[in-house]
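Here the complex is missing a single protein chain, while all its other protein chains stay put.
Here is chain A:
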Amino acid sequence: MPEQAHEITLVVNGTVRRAEVPGRRLLSDCLRHDLGLTGTHVGCEHGVCGCCTVLLDGEPVRSCLTFAVTVDGREITTVEGLADGDRMSPVQRAFAECHGLQCGFCTPGFLCTVTALLRENPAPTEEEVLEGVSGNLCRCTGYQNILKAVHRAAEIMAEES
């Protein structure tokens, strides 16, 4: 028997999107496969690695631990929505400048996490940055350049504000 589908409306990166999804559809799968926004990655499917982090009404959440139907009507920002048109956001530019990514698979999760972090705290200390990214796994960089990139992003944001 086919599963019952639910119609949901999400505001993704400022655009109203509709999807018909079964109740068990994960938000990560909905974004990736129903809406074609494949920038959000899935690294563990159990909420540990942080690759799937998106912003839900501005707050970072694990989209692999969120059912799509539970966020009907809410606003979501994915990595595709961080740039301002063709101009990458300060966080994105800082990651490029500081070599804060290698394979790039965990990167969208870090970018969303850091975007929220710096919005809350535009001038974080070393400890606050470490704490802020300590829920995301990266297997390539050893984190050193990610930490550097967060501080650099804060600098860029301060310069440009």
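Points to keep in mind about this one:
The rule is short, and it goes like this: a contact is a pair of C-beta atoms (placed from the backbone, for glycine too) under 8 Å apart; a residue touches a chain by one contact, two chains touch by 3 or more; residues count from 1.
Here is the rule we use: contacts and distances are computed from a predicted model.
Think of the chain that is not pictured: of "CO/xanthine dehydrogenase Mo-binding subunit", "3-oxoacyl-[acyl-carrier-protein] synthase 1", "histidine kinase" or "Transport permease protein", UniProt labels it "CO/xanthine dehydrogenase Mo-binding subunit". When the missing chain is restored to the complex, the residue among A:L27, A:L55, A:I76 or A:C138 that touches it is A:C138. Of the options A:R18, A:H99 or A:R119, the residue whose C-beta touches the omitted chain is A:H99.
When the omitted chain is restored, the residue from A:L10, A:L27, A:C51 or A:I156 that touches it is A:C51. Residues of chain A in touch with the missing chain: 1-3, 22, 24-25, 32-33, 36-46, 48-49, 51, 78-80, 82-83, 88, 92, 95-97, 99, 101-108, 111, 130-131, 133-147.
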